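Here is chain A:
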Amino acid sequence: MPESSLLTAILMTPLVGALAMMCVPSERRDVIKTMAAVFTGLPLLLSIFLYVQFDRANPDYQFVEFHSWVATFNINYHLGVDGLSVPLVFLTCLLLFLGVFSSWNINKATKGFFILLLLLEVGINGVFMSLDFFLFYVFWEVMLLPMYFLIGIWGGPRREYAAIKFFLYTLLGSILMLVAMIAMYLYSGNVGAADGGIGQRTWNLITMAQIGLQGGWAGAPAFLGMQFQHWCFLFLFIGFAIKIPVFPFHTWLPDAHVEAPTAISVILAGILLKLGGYGLLRVNLLCFPDVIWAGGGPTAWATGLALLGMINCVYGAFCAMAQKDFKKLVAYSSVAHMGFVLLGIAAANEAGLAGCTLQMFNHGTSSAMLFLVVGVIYDRAHHRDIEGFGGLAGHMPMYSSVAFLAIFTSLGLPGLAGFWGEAMALVGCYEVFPKITVVSTIGLIVTAAFFLMTIRKVFFGPVQDKYKDYPDLDKREWTCMVPLGLLCILLGWFPMLLLGWMNSSIAKVVEQVRSF
Partner candidate 1 sequence: MTPDISHYVFIGSVMFVLGVFTMTSRRNAIYILMGAELVVNAAALNFVAFARYRGEDLSGQMFAVFIIVLAAAEAAVALGIVLQLFQHFPTIDVSKSNTLSE
Partner candidate 2 sequence: MEFFETTRPVWYALLILFLPLGAFCFNAFGFRTEFVKKRGHVVPLLGIGTALFLSCSLFKSVVFDHHGTNPEATVAEDSHGVAYDDRFVYWSTEEGLSFPLLEAGDFQIVAGILIDNLTVMMLVVVTLVSFLVHLYSTGYMHGDERYPRFFAFLGLFTFSMLGLILTDNLLLLFCFWELVGLCSYFLIGFWFQQDDPPKASMKAFLTNRFGDVGFLLGILLVYQLFGTLSIPGLEARLRSGEPIPALYNWDPHTLCTLAGLLLFCGPMAKSAQVPMHIWLPDAMAGPTPVSALIHAATMVAAGVYMVGRIFWFFTPEALLFIAVIGMMTAIIAATIGLVHNNIKKVLAYSTCSQLGYMMLALGVGGYGAGIFHLYTHAFFKACLFLCAGSVIHSVHTEDMREMGGLKSKMPVTYKTMMIATLALAGVPFFSGAFSKELIIEHALYWGVHGGILHFLPALFAIVGAVLTFFYMLRLMHLTFWGEPRNKERFDHAHESPPSMTIPLLVLATLSLFSVGWPIPFLGGHAIPEMLPSPPSAVAEALPSIEGGEHGHPGLGYILTSFLVALLVLAVGWLLYRRTYKDQRPGPDAWVRRFPQSYATINGLYFFDEFYQATVVRAGHALSRTFASFDQRVVDGAVNMVGTLGQALGRLHGAIDKTVVDGLVNSFWHLSHLLSRMFRRLQTGNVQDYLTFAVAGVVLVSLMVLFLGS
C-alpha cells in the first residue's frame, strides 16, 4: 500500500477549519456556520471516498501513515484503519456534519461553539485512526475538553453539574487507562521477538496485539496475586466501560444527555458511546485475548462481561420505562442498547462481534435520529415531558413518520437496521452464554413496551389545542433526518453494506482470540 495522506486529510481538515474560524469576527455568524458546514462536509466526502477505496478483503490496517513524533519515548504519529474503524470514521464525519445543521440556531457564542465542534471531530476521528497508544490517548483527551465546554456552556439548566460529572467520570477512566498504558509501555521493552515484542519499549498497538497473541504479557510480574494482563484489562475496561457506558458507570449519561444541546446529544449518543466499544475491541480484545478466552472456552472475565451486558440490557430498559423526560428515556434506552455490544464482545465469535459492530453503527444512526426527534419537539414546546404531549401524529405527519422510523429502528424491528445488531449479538452470545442470552431478551420486550408507551402518549390520542399550531418539520430539520432515516432502512435490508467491510477484520479478531 503506497503512502497516502487520506487519513491525515480527514483528521486535520476540521482543525484547519477551527484555526481559520478563529480569524473570523464573531458577529459574522453566517460565515462561521457556513465554514463549519464546509469543514465538516469535506471530511465527510473524504470519508466516503475512504469507504469506497477501502479494500474489504484485506484484514490488515490500511492507509497507514507513520511519522516519528517524540523519538525519545518512541511515540509516533501512526494512523491506520481496518474494517472495524472505517464505518465508525464515516459515522463520525456524517454525524458531525449533520450536527452542524442541527445547531444552526445556536446564537450564544456561535464562534466558540463551532470551533469546539470542529475540535471534537478531530479528537474522535483521531481515536478511531490511531495505531499508537499514546496518540490514541492524546486524542481521547482532546475529545474530552470540547465536550465539557459544549455541555457546560451551551447546555440546559443543570449544565454545570452534568458537565462536571461527565468530565470527572471520563477523567477517572482516562487515568486508569493511562496507568495501564504506561505499564504496557514499560513492560513491552522486556518482550523479545520470540514473544511478539520488538525488544524495545513501544506504544505501537499492532506490536502490543502481537505480544498479546504470543502470550508475551505472561512474563510480567503479578501484582496482588493477579496477573499483569488482568490488571491492564481491568483498568482499560473501566476506562472504556465508562464511555460505553456499562452499569454501574452509566449515570453520567442521562444527565449529560438531558443537559446537552441537541447536536451534542446526537454526537454523544451517536459516536462517543461507540468509542468505548471500539476501545474494547481494539485494545482489550486484541492486546489481551487470553483474558477473554482461554483453554477453548470463555473465562470468568468473559462471563462477567456478558453479565454486565445482560444487566445493561434489562436494567437500562426498565429504567427507561420509568422516565418521564423524553430525552432521559432515550438516554436510558442507549444504555440498554449498548448492552448488546457487550454481549457480542463477551461471546468473541464472528456472529457476536458482527452484532456488536452492527449495533454500534446502527445505534449511532437510530439514537442520533431519536435525539433529533426530541430536539425538534423541544424547540417547539420547550419541554420534554412525555405525559404533556398527545396527538402529534395528527398535524405533524412528517415529523411523526420520522419519529416512528427512529423508534422502530431503535426497538429492533426487523427490516430496519437496529434488528440485525441485536439479533446477531444474541446469536453469537447464545452459542457461549445461553442462559445470559435468554435473560437479556427480557430487554427486548421492555424496550418495545416503553417505546410504544411513548408513541401512545406523545403521538397518538386526541390532538391537543396547544399543539395545534406547531409547524411540521422545516427543511433544515428534514435534511438532518433524511440521511439517517435512509441509512436505517437501507441497512435493515442490506446489512452487508456494513458487515461486508468489517467481516475480514472481525474474522481476524476472532481468530486471534479463539487461538487461546
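If you want to know what made the cut, all candidates are chains of the complex that A comes from, given by their letters.
Everything below uses one rule, namely that contacts are C-beta pairs under 8 Å (C-beta built on N, C-alpha and C of every residue); 3 or more make two chains touch, one makes a residue touch a chain; residues count from 1.
Predicted model, so just to flag it, every value in this text is computed and none were measured.
Going through 1 or 2, you find that the chain touching chain A in this complex is 2. Those residues of chain A that touch candidate 2 in the complex are listed here as 165, 168-169, 247-248, 250-252, 315, 318-323, 349-351, 353-355, 391, 393-394, 408, 413-415, 419-420, 423-424, 426-428, 430-431, 434, 437-438, 441-442, 444-446, 448-450, 452-453, 455-456, 459-463, 493-496, 499-500, 503, 506-507, 510.
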